[in-house]
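Only a single protein chain was left out; the remaining protein chains are all shown in position.
Naming follows writing order (A, B and C), and every chain is counted from residue 1.
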Amino acid sequence: MAQIVGAIATSHIPAIGKAIAEKKQNDPYWKPFFDGYDKAIAWLRQARPDVVVMIYNDHGLNFFLDKMPTFAVGAAAQYRSEDEGWGLPVQSSFPGDADLSWHVIESLVADEFDIVSCQDMAVDHGFTVPMTLMFPDAGGKWPVKTLPVSINTVQHPLPSPARCWKLGRAIGRAIESYPKDLRVVVFGTGGLSHQLDGTRAGFINKKFDLYCLETIVKDPEAFSKLSVVDLVREAGAQGVEFLNWIAMRGTLLGSVSKIHSNYHIPISNTAGATLVLENRAAVQTQAA
Amino acid sequence: MAQIVGAIATSHIPAIGKAIAEKKQNDPYWKPFFDGYDKAIAWLRQARPDVVVMIYNDHGLNFFLDKMPTFAVGAAAQYRSEDEGWGLPVQSSFPGDADLSWHVIESLVADEFDIVSCQDMAVDHGFTVPMTLMFPDAGGKWPVKTLPVSINTVQHPLPSPARCWKLGRAIGRAIESYPKDLRVVVFGTGGLSHQLDGTRAGFINKKFDLYCLETIVKDPEAFSKLSVVDLVREAGAQGVEFLNWIAMRGTLLGSVSKIHSNYHIPISNTAGATLVLENRAAVQTQAA
Amino acid sequence: MQHHDIPGTVVFDGTQAQKGYALNAMCYSFNAAANRDAFTRDEDAYCAKFGLNEEQRAAIRERNVLKLLAAGGNVYYLAKFAGILKLNVQDIGAQQTGMTVDAFKDMLAAAGRQ
Partner (left out) sequence: MQHHDIPGTVVFDGTQAQKGYALNAMCYSFNAAANRDAFTRDEDAYCAKFGLNEEQRAAIRERNVLKLLAAGGNVYYLAKFAGILKLNVQDIGAQQTGMTVDAFKDMLAAAGRQ
């Protein structure tokens, strides 16, 4: 059976992608941010994932307002990286696992999640930056298959934290019922607090972020009490991307422990953060 | 407050649209079918709807497999009729009510329906044929605003009958919480039993259809016990369009009575049917 | 997809969808008259543009609906191909069931007298 061995949460800001492309990892501005990734990358390497489930949000590359999904799930053999309009390098395509995708889609629809299935899909920096960050040696040959799950953070009404948590639970059940022996790591991308638009642009809320980083490990269901407006207020208009983190955490059905975290202000307009969680499956523990 | 005064279910076969365009209503082949509509049209006229909520399925005009929604809700000022590839006349655009749409979308997302919002949308014969059937005198000036709700009947997994019933309930609650005084009629389109593809093409199941026509009035929750495979088996591969009828019935939250029904085999490859239901709101009854 | 035992019936699930994507994409393009014309002018070039495989191209050449379904075609998109050929759903039903069109229509009518 497939098992989720752990999860990684990370910011996905385009500026990170540019810094990687321009090899600025050791610049004074970037060093405290990139230093936080060494342990995450080391953990991921030893986790030997076959598949990465990428829970992210599209920022206006694959989806427009004519057809704006609440939850979209990829079901393609590969996912294209494309020009987003401001010079981030286009990556080589990311391999998909369509059979796993359809298994997850069947399971989610049976669980009454009204997903959009995407048999052709371009993925933007919400997906590509975490891949380039976490697989720095890939050189265009991605060592894993991927399964994109995009959550609407663009057009309100957004799904609530409670709904995203439940989506994560349902994805966890779907993956762990897949009959192939696959090692899966779930990514949740975006955040933490930031706001790009309005006269509150530049808003960052360190106190709330630190609460989130702690609570998402120990008491993730606490977020289900928040509304989307609460998230906008506390995390900023784009800090709602934390919904991706909540769904990511929901996929971890076993006993969860924190391996590593890092938090640094500012990266671009954002509080940059990463978090690595290990998931020890209940089933596995019983067998041991 | 807005109130749902009733609902109409009807087949939406393209051949009906062609027969209307060619004025064949009194041909011997068509007469028994069209005769069934006089009472429905008369009821609709006296119901004086301001808005029609159209629960239908797209057949490959607005949605393709790259982005296939489970549930899509229109949020446009108007909805385009377009060439579908086989000569059905293109209708003048259908007026939307974007404010009502957004109210319904807010309510559905709050109720944990993961809808796709569509701010630009073409509607196909699943929508246009019922409009031309039920508003025969419109002459291109539609006398109502419309709100399209499209249910996936193309790409399995489809939403279950139980989920479609719940969607209908949630739409009913959404409409009835809208603060404007609007009279709303809900349409559910498609069916009844038919199958276009495979060596079972031409399959029609009169016994099951008659069960459906009776049960949807008196005991609609009975359908929630069926799976989509049950529907394919009993109603045919395209008979699954009955999901639209189930959702339509779900929107009627009051006391429901049957005004009229008609059933005729065959229309094209299909068992043609219509059903008119009146919805007496619980609130209204108390006030009386 | 849930297993089913429904004879003569293709359920268009993920397995079918994976097989048929190129074929269905081509047929979806037939919503537009310009694309229908382009197909009519040069069928092979149009099929190549959409990346149809040999099985799909043969089924298109033969106008064989059962083979198109086997190659992953979905009937809602295939209907737009049938539109180019001026075939209606009785013509297609007759072809798939191996009946004459009249016999197929008689079968439909008979379902009403059950």
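Simple rule for what comes next: a contact is a pair of C-beta atoms (placed from the backbone, for glycine too) under 8 Å apart; a residue touches a chain by one contact, two chains touch by 3 or more.
Bear in mind that the values here come from a model prediction, so they are computed numbers and not experimental data.
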Missing chain: touched chains present in the view: A, B
Residue among B:81, B:119 or B:244 that touches the chain left out of view: B:119
Residue among A:27, A:83 or A:214 that touches the chain left out of view: A:83
Touch criterion as defined above, residue of B:88, B:105, B:131 or B:158 at the omitted chain: B:105
Hidden partner chain, residues of subunit B it touches: 75, 77, 98-99, 101-102, 105-106, 119-120
Subunit A residues that touch the omitted chain in the full complex: 15, 59-61, 64-65, 82-87, 154-157, 195-207, 227-229, 232-233, 237-238, 264-266, 268-269, 271
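The working rule: only the chains that are shown with their structure count from here on.
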Mean-CA-position distance for subunit C and subunit A (Å): 39
Distance between chain centroids, defined by C-alpha means - subunit B, subunit C (Å): 25
Distance from the mean Cα position of subunit B to that of subunit A, given in whole angstrom: 38
For subunit B, residues contacting two or more additional chains: 65, 155, 157
Overlap residues in subunit C, where contacts from two or more other chains coincide: 1, 13-14, 17, 21
